[in-house]
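This report refers to the structure that appears directly beneath it.
Omission of a single protein chain aside, the complex is shown with its protein chains in their original locations.
Coming up: chain A.
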Amino acid sequence: MQKKAGPFFYVFLALFVFFVMFPFLWVLLSSIKPLGELFGDKAFDWFTSHPTLKSYVSVFVNYPFLRYLWNSTVVATVTTVYTVFVAAFAAYAIARLEFKGKTVILGLVLAVSMFPQIATISPIYMFVKKFGLTNSYLGLIIPYTTFALPLSIWLLVTFFRKIPFDLEEAAKMDGATPMQTYFKIIFPLAVPGVFTTSILVFIAAWNEFLFALTINTAEKYKTVPVGIAMFQGQYTIPWGEISAATVIVTIPLVIMVLLFQRRIVSGLTSGSVKE
């Protein structure tokens, strides 16, 4: 249904974009307000006449925010690399090879991806505690497998299925072993899919909250979402710092989304649409 868009449409679009972006916009504007203008009469003014970067400085000076960023980066990167690696083999087999029980396995993967985290948290918590892994990177990477691995397999299977079978047949005719076929033919073609999967898994691991909240409680090992959420003290909430921190974590996301939006959308919709 390719219709021409009229002027009303663009007005609607502008409104829509404004509504979606409003919270960020407001937080951005608040992050450069001096502390005094966050409360009281001036709290509802859109623009401050005394913009300041004090909140940004405070985030790094008064909170171990850099440490949080580093922790999140390490945990999310390692989780992504290792789960996508393991998942790539499984997904290749499910998408390309003939063997019994494939549908059951895929069903299991899908079922596991729907598990509520709360249902696995107590045994996982006891496990990491027993092995002294609380407050460590491994203590998060292991539990993150529960959602990252099924997600990777599910996405990669749909990507692998899109690669034409003829290529594989041709390789087989020429006497290539399945392993050769995988590394020389399938993998290069699957790189975009693997990349997309990695982005989505990375975002999921970066955003995870419950495991990070319960397992890594020491300041030194907190991840960004938990770290920011714990900015709020018992009686006061440092809105200036929270706004600045929110902006800091959102900007890389915005850049990533702008760069990879096509891929992210194809990843998000790949499991749900039959083409």
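Please note the rule applied: a residue touches a chain if its C-beta (ideal position, glycine included) is under 8 Å from a C-beta of that chain, and two chains touch if they have at least 3 such contacts; residues count from 1.
Quick note on the criterion: contacts and distances are computed from a predicted model.
S.K.: Looking at what's absent rather than what's present, what does UniProt name the missing chain, "2-oxoacid:ferredoxin oxidoreductase subunit beta", "Maltose/maltodextrin ABC transporter, permease protein MalF", "Response regulator" or "Amidase"?
M.R.: Per the UniProt record, the undisplayed chain of the complex is "Maltose/maltodextrin ABC transporter, permease protein MalF".
S.K.: Per the definition of touch given earlier, which of A:N71, A:T146 or A:T197 contacts the omitted chain?
M.R.: Of all options in A:N71, A:T146 or A:T197, contact with the hidden chain holds for A:T146.
S.K.: From the listed residues A:T52, A:T73, A:T134 or A:T214, report the one that touches the chain absent from this view.
M.R.: Reading the full complex, the residue touching the unseen chain is A:T214.
S.K.: Of A:N62, A:Q180 or A:T269, which sits in contact with the chain we cannot see?
M.R.: Answer from the full complex: A:T269 touches the omitted chain.
S.K.: Of A:V74, A:A176, A:L189 or A:V257, which one is in contact with the hidden chain?
M.R.: A:V257
S.K.: Identify the residues of chain A touching the omitted chain, counting contacts across the whole complex.
M.R.: On the chain A side, contact with the omitted chain comes from 1-5, 9-10, 12-13, 16-17, 20-21, 23-24, 26-27, 30, 38-40, 43-44, 86-87, 89-90, 92-94, 97-100, 102-103, 105-112, 114-124, 126-127, 142-143, 145-146, 149-150, 153, 158, 161-162, 165, 169, 178, 203, 206-207, 209-210, 213-214, 224-226, 228-229, 231-232, 237, 239, 242-243, 245-246, 249-250, 253-254, 256-258, 261-262, 264-265, 268-269, 271-275.
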